[in-house]
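What you see is the complex with one protein chain gone and the rest in place.
In order of appearance the chains are A, B and C, and numbering begins at 1 in each one.
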């Protein structure tokens, strides 16, 4: 199966990869049994091949305030019972959550002392009462509602839906609670998650970009331009970006480290991959745009092509190279449109946290002292 | 009036600005009366304040072939009559043409000897028989079809429509023919048009970017982030890009030259403006994306906000700063979505020709010899 | 005369252009006669065609401290006399100052209340006692000390010297003091200077880049590569950057404003020019490097070429195209080396203040409110 877009399961895997060592360390510190609870769910997930996602980003409200001052803007406990907890709040940007079997709910950020009520991790099921999904609504959702065989560009897999999840006082049984009001475990799970997702996110950019490279190559052929050196050069640049993103992810995995029985990607390399991925994705969009020309956004629709009155003329004037029918050429055009005007660029920038967040991580993760010492030795300082 | 998008009239003005000197030179060379014909129409346009556009880009078909080998892919004369000509072909990427009073039809490229039949310029009116407009169909057209008060982001002016114009054997009377099978005049009008449009296009980017700067500033305020230095810095960068694009356009106009009684922008500066405009526009989109976060593409819709069942919860969780209602914040979010996912970036890249075309112009326009001589003098060569 | 480097006089002109309106406003506010003093000197300068520079950047010491805490790191008055003042401190980065007839000494930054002692502007002459110039010492100074006909790359004009000026208790008569302990006038003169210099600095980048374009073109010819499209494209890009920098400067001058009888460049455009200039200069260096190959830094020296033992072999193997002798080719190579390894890139980044400073100016100068209002009107906010 080849999606040419997101399969949504990455965040679920990242959540599993981060809750595993974080709950283990938490239990070791506090003598609790969170890890066992987590393992029980994990086994069920593996047995049933459940699709999992992770929900992280709280809606946050006014960012100049602390969570205490706008409590509902951050998921928190409104009632503690013997058999579980009742949570309230909302998560935004949750790709695929509405269609997943299990959604891991992780904290959106680290918290300070006194903010323990927000330091939570748990799993929510579609059957839990009070969970509400509100879907995104970009132009592509509107296009998909109108249908057509290929007008949406990526008809099989392109109806990528992200959503907001509202927790309208949802009861979560203790066996699905993995962090309960603990600041240290929150910090742990966030760090593991961020690094895991940035490593994965670099590799997935390679997949997206490969799809755009294929589209660019077909576009050139459909236009009879496949031999123009300066356009081929742009494809070569796209290949370089795709491979770079993939290569850093491989490097991050290879130079990873063991944490509580799990393998975690190298933190510096994972964050570096995020930055290369964003810069590269943007250049790829620009190269694809230069290769394809303006037609991906100005082309007639599939419906015009099939129109009984005007269709023949549209077909005539959409013809490019003889190796492609007009319909085939329009399919390629609409596929390119999908890449250059959908939410993918924005997703690449903000998925797994903003590039600015990755730069801050890099500042803190790197061993500056070691680098200073090497220089001092060089210059006899 | 403030559009926050294209007003469509620029190409019409550029056509006027280029046909004026080109027809004058043509008449001088051949003793014809094209310039007079043109002036007659121009006066009518000015008297009635007609909205004019220009149609340039032929559909071209297989780019590896010459026009002769796929005649209908380039507009050409199929019949020459005493009272006018009958033309066939199609133009793509014609912003606003379907709504204009007058469309100037200009050649898409220069032609070689033997290709005179394609070397044409004329004006077409909406009432001419056989003219057919096929509209573009991006996600935004689908969104606009669904309506709403502000779900489209730019409800007043955002329904920017570009189209393909098919000339299904259209009769054009001689008084609206301005170039008839003349290679030299074709070259002239194209050069004037390209420079005029690139000059104007640099300035118009400033207008687009100013709209994005306003949106970015409102977005920061609606999120309570307006005091964060690194985000304000991104606004400063956007301002720099807007002003740069505007400044080059002013420079190009100031250092322009007189051609046959018209004022033409400086060719080098106009083309430089194109390149700065494209690079800058891309960076502006990236800055706006970083400032706004992921929400412009993941937000619920206006319809969810107004939904009787779920609306109150959506309202609650979309709230940001107290200075804005949830609806106001969502309006800003949707306006940002309009900029970052609509066809504007692609339009910026290809409008007025690709950046690659501008780079080629710059190679030929610059006085390399003079620069070499200056170096030779420096190094005693 | 064509320098292919800095003529040093720009800062002097900027100082004149900023002291003129600043002293006028100062006198109007305080009833003083600074403007008259300034005019007297200006007339003398004009009569004698004196070369003038401006000295701005104090050495500053520990940047985390205020001037009061390290007084000598900022020029200040150590004695006030009836006939003048005695000043102490040092200015760094003063291009050409050691060779100028008049150096205008301007404040390095704005100051707060209580820091009036640093709020000074005056003119210093080479004959003033206690002024000491300490020259920069990069690899190029070492090369120039070793001499040769063209080994330095830019033998006629390339010995561009920047220096530190130490004011070892220098007496300045009142007639050459133009701001004396005044915070407002300091702010004025700095703003005028920064804008004037950034406008000028954008234009001067065009001159530098034109020199590099000429060198790139000669280099291609000397290597027999002048017909390779991808290399010619790089020259086209360089032309675009040069023209853009020039165009913004023209735009800034054209859209300038009158201030106390002087014409000042548009502030937004001047700062935009700074940023475009720096980004562009860097790209130009990269393009020139790609065009020239590695030889500008690996080539044998002029002395090897002329060496009696090895010279003939060096000559043989340095030969490129037949249109150039080996010596001519080496002259071009050394001229390229001059551009890509000398201090010019660093000078482009920091001359007239850092790009970061320009971005901050742009944030404050732009009318954000107006841009927000335009958006609000668009989206009915």
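One rule holds in what follows: a residue touches a chain if its C-beta (ideal position, glycine included) is under 8 Å from a C-beta of that chain, and two chains touch if they have at least 3 such contacts.
Computed from a predicted structure; not experimentally measured.
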{"item": "Hidden partner chain, touching residue among C:110, C:138 or C:254", "value": "C:138"}
{"item": "Which residue of C:53, C:154 or C:289 touches the chain not shown here", "value": "C:289"}
{"item": "Touching residue (missing chain; options A:6, A:97 or A:244)", "value": "A:244"}
{"item": "Touching residues on chain A - with respect to the absent chain", "value": "2-4, 149-150, 153-157, 210-211, 213-215, 217-218, 232-233, 235-237, 239-244, 246-252, 254-255, 266, 268-269, 271-273, 275-276, 328, 331-332, 334-335, 356, 358-363, 365-366, 368, 371-381"}
{"item": "Interface residues of chain B (partner: the chain not displayed)", "value": "229-230, 233"}
{"item": "Those residues of chain C which, in the complete complex, touch the missing chain", "value": "57, 59, 61-65, 72-73, 90, 92-93, 132, 134-140, 142-143, 145-146, 151, 162-164, 166, 168, 223-225, 227, 230, 282, 285-286, 289-290, 293-301, 303-304, 310, 313-314, 316-322, 337, 340-343, 345-347, 349-351, 354-356"}
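Everything below uses one rule, namely that only the chains that are shown with their structure count from here on.
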{"item": "Approximate Å spacing (C-alpha centroids) for the pair chain A, chain C", "value": "46"}
{"item": "Inter-chain centre distance, chain A versus chain B - centres from mean C-alpha coordinates, in Å", "value": "34"}
{"item": "Chain C residues counted as touching two or more neighbouring chains", "value": "233"}
